[in-house]
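Every protein chain except one is present and positioned as in the full complex.
For clarity, chains are labelled A and B in written order, and residue numbers in each chain start from 1.
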Amino acid sequence: MSENLPAGAPAAGLPGVPSRDAGEAGVPPVRRGGAVRRLLRNPLGALSAAVLLLLVAAAVLAPLLAPQDPAASSLGDAFAGPGGAHPLGTDSAGRDILSRLLHGGRNTLGGALIALGIALVLGVPSGLYAGYRGGRFDAAANWVVDLVMALPAMVVLLASRAILGPDVRALMTVLGVLAAPSFFRLVRGIVAGVRTELYVDAAKVSGLSDARIVARHVLIVVRGPVIIQVALVAGIAIGLQAGLEFLGIGSGSAPTWGAMLNEAFQNIQRAPLLMLWPGLALGLTNAALVLLAGALRDGLEDRAGQAPAPRRAARRHGGTVPAVTIAACGDPADRAGLLSVRGLTVAYPRPDGGGREVVRGVDLDVRAGEIVGLVGESGSGKTQTAFAVLGILPEGGRVTGGSITVKGREVVGLPERARRGLRGGTVAYVPQEPMSNLDPAFTIGSQLTEPLRHVLGLSRREAARRAVDLLRLVEIPRPEQVMRLYPHEISGGMAQRVLIAGAMSCDPELLIADEPTTALDVRVQAEILDLLRRLQKDRGLGVLLVTHDLGVVADLCDRVAVMNTGRIVEAGTTERVLRSPEDAYTRTLLGAVLDQAPARSPWQPPKARSATA
Amino acid sequence: MLNFIARRIAAGALLLVVISFLSYLLLSVPGTDVGRQLLGQGADQAAVDAKNASLGLDRPVLAQYADWLARAVRGDLGTSWFTSEDVGTAVAGRLPVTASLMLGVTLVTTVVSFLLGVWAGVRRGAVDRVVQVLGVVGYALPGFLVTLVLVLVFAVRLNWFPAIGYTPFTESPGGWLSTITLPVLSLSVASVAGVCQQVRGAVIDVLRQDYVRTLRARGLPASRIVFRHVLRNASAPALSVLGMQFVGLLGGAVLVEQIFGLPGIGSMTVTYTARGDIPVIMALVMLTVVGVVLINLLVDIMIGWLNPKARAA
Partner (left out) sequence: MSTKARNGAVAACLAASVALAGCTGSDAGSTGSSTLNIATLTFPQSLDPAQAVGSALPFFQATYDTLVKREPDGSFSPMLATEWSYNDDRTELGLTLRKDVKFADGTAFDAAAVKANMERFKKGGGADAKWLNDLESVRVVDPTHVTLELKQANPAMLFYLSDAAGLMANPARFKEADSLKTSPDGTGPYRLAKARTTIGTKWVYERNPGYWGERLPYDTVTISFFDNETAIVNGLRTGQVNAALLQSADQQAGIESDTRMKTVEQEFDFQGLLLFDRDGKLTPALKDARVRRALNHAVDRETMLGTIRQNRGEITGQVFGPDTQGYDEKLDTYYSHDPARARALLKEAGYAEGFTLKLPRIAAIVNDALASSLATDLKAVGVKLVWEDLDGASAVQKVFTDRAYSGMVMNIGQSASDWVVVNELVTPGAFNMFGTTDATVRELVPQVQSGTGEKAERAARALNEHLVKEGWFVPFYRMTYLHVSDGTVKITPQSGMAVPSLYNYAPVK
């Protein structure tokens, strides 16, 4: 469920920006309302929506479309084949199959609608309230939900049928009650999670009423998963109704697809083809519902800002023509011994079959013992460059041109196994957000020892000893204890130290640090930078520091390269570039720093932090 | 941990009492003249009344329930009105059938859907599309059709498996396996289709996580990342669904039990509820509640084991 939540929702939906969709964190608001469009652009989604629409329309218009009364029977015409007055033939009672199919759809889909309506009415508001308020109502509601979920559905359905009579609507009403807990749990879980999210807190601070907060911020988050659940519960309701009918626990005289199937089953030897139409209608409806749910999920995930970075980057470049030429690789003698990148291009496939270039002819060198800063705004391609060097481009990403040498060895086009051999031991990586880069399911110790054992081949005990040393190296107090902790039990700063320790674990020669301090607060930032500097000095590491923060660059780097829209616009010694920038873009960047405004919307702006602290 | 389990079990016991009360009320409302059903349609009214009185049905519902509860607490679930059999024995005799089915389906579902789900989630592309299409087909096929086809092909035509009946494991393990194979397969189709999609989705979600990239950057082999880190993190959501499927099977096995002539809990529930055999239904209700409470507890413990963060919460 939580996978449908915006992962790093920033304080974007602050009051005063009501038009902004809180779910679209990190995505420019241009794409608002795109879920439906995206759904329709997905061929399976469009197809299933169309099929469902058709089925619903046929059911709604059944009285107009049906050639005959679905109950009109002429026993003499029973089991007639298709043709004449009966386009699909007749059933065992000589009733028109097409008419029954249409009216049956009315009852079957209408029944599912009743079940859904009741489940939604019971489950969603109570889930919202319980999740938002918590406390006694939450406890009581949860208990009731446990109760309903523990009820033996079959007994309840049969017993209530005995009381209410064999009627599709009564059956579906009971089913709706039984299905309500699934909505309650879904909604309650999401809302309880969201309640603590920043934008809701911010909204609270600014004095919005609960009702408005729920309407504006909470409902929007809940909407998607609920729609998906609706599709699934509809499928279950339809399937269950057919199943009950099959057991002889039927809908009485009303035509339903389940009743038609049951009737067909009773005549399976004589007319097996009677199964075809109701079976097809049921199967088609179910398949369409599943596909629609899937397409909706995909569409919503896309909008939830979880799309991998390149898409976000690419959006910025939408429309620009990609560079055609691959930069000349230059004289090999010029290239740095540790890391040398020449004319690197990285592209992602586009749905229309073409490619989107996000890195376009980048040249870069890092020598042993040198810290090189790679600076640029978010989306400039700097992280993609780093991933390309490491060989860990996200799904779909591909190096389409250029050369990367690590310690003089060409790595572009190297098989994955050989590539892997370089990672960890030669090139190591320090990521940006400390918390999300540790596996929540394993202890710190386990995550640190794993590469030691599987890359370096150390024994369990040796690896453990080494891991403790590493933690000491990154200045973590009481490392033996920290080894036994899980990521959620340590602070962000400590997590970043753990990640640096992890990067250092296999004695790399080149460290690629992607915004290693961005997610941390100011005091911790300084400590981490000190740590990096010390490690670099002690071990003679080459460091490629990817950052948007020119302050950090000034502090740490020997040389710097400035990137914009996938290209290096300027490179040189730090002093030279910062003092006398040649490129207009560099100057803009510098200007932004002087204005004290962050060049990139940070993950947790200090302002919001102080509001919640 | 023990504290947590004790609390859950206490809550479960309370649930048991409340649900038993509600069920008894629900079952007592409809006018199913038990005495007349027992004696046949043609019985005299006097005989019917005498029969009902001998079953205690002439007393107020609350008194009947109190009586039932008092005896149930002592472990006496009474005798079936319609087969005169001790209810405990009757239910115990049928439980292994349904339990075998549920365990079999859970095993098959877990193995197959994890294999397919992980494969599709990791490989993507054509493999993914094939798995997804299979999933939709498996989900959309009416369950009884799958069952009928399996019986006709593998039992009636090929005679590889028996078409009906159940052999207890204790009597013959081979016979047991052969009698539950087809029923388990029939039930597994839809369940694999459902869980497989969950696993696939969870795997894709986990693969997108930052820590997976970091693990790759550390030089760990892809297989190790998938089988240790991705699998474990993707298991929790899949496990919830699996737990729900398992609970659903408690009642959902009816159709398969009927077509395969398996004397299980599912068909027992339908048959005895239709007749209004309250002593038996109450035992089945209790069994279901205990089953659901235990399964949910087990799932929560397992999710806690898989995901330390959930443990803390």
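Definition applied: contacts are C-beta pairs under 8 Å (C-beta built on N, C-alpha and C of every residue); 3 or more make two chains touch, one makes a residue touch a chain.
All values reported here derive from a predicted model rather than from experimental measurement.
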- With the full complex in mind, choose from B:98, B:132, B:181 or B:209 the residue touching the hidden chain. B:181
- Item | Footprint left on chain B by the chain that the document does not show | 30-33, 36-45, 47-48, 50-51, 54, 79-86, 89-90, 93-94, 115, 119, 148, 151, 155-156, 159-165, 167, 172, 174-175, 177-179, 181, 258-261, 263, 267-268, 270-271, 274-276
- Interface with the unshown chain - residue positions in chain A: 71-76, 78-79, 91-95, 161-162, 165-167, 248, 250, 252-253, 259, 263, 266-270
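Note that in this section only the chains that are shown with their structure count from here on.
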- Item | Gap in Å, rounded to a whole number, between the CA centres of chain B and chain A | 31
- Query: In their shared complex, at which residues does chain A touch chain B?
  - Reply: 1, 3, 143, 146-147, 149-156, 158-160, 162-163, 235, 239, 242-243, 246-247, 249, 261, 265, 275, 279, 282-284, 286-287, 290-291, 294, 297, 306, 308, 387, 390, 392, 394-395, 416, 420-425, 428-429, 431-433, 436-442, 450-451, 454-455, 486, 488-489, 499, 502-503, 505-506
- Please give the residue numbers of chain B that touch chain A in the complex, ascending. 11, 15, 18-19, 22-23, 26-27, 29-30, 32, 124, 132, 135-137, 139-145, 197, 201-202, 205, 207-211, 213-222, 224, 228-229, 232-233, 237, 247, 250-252, 254-255, 258, 266, 269-270, 273-274, 276, 281, 284-285, 288-289, 292-293, 306-309, 312
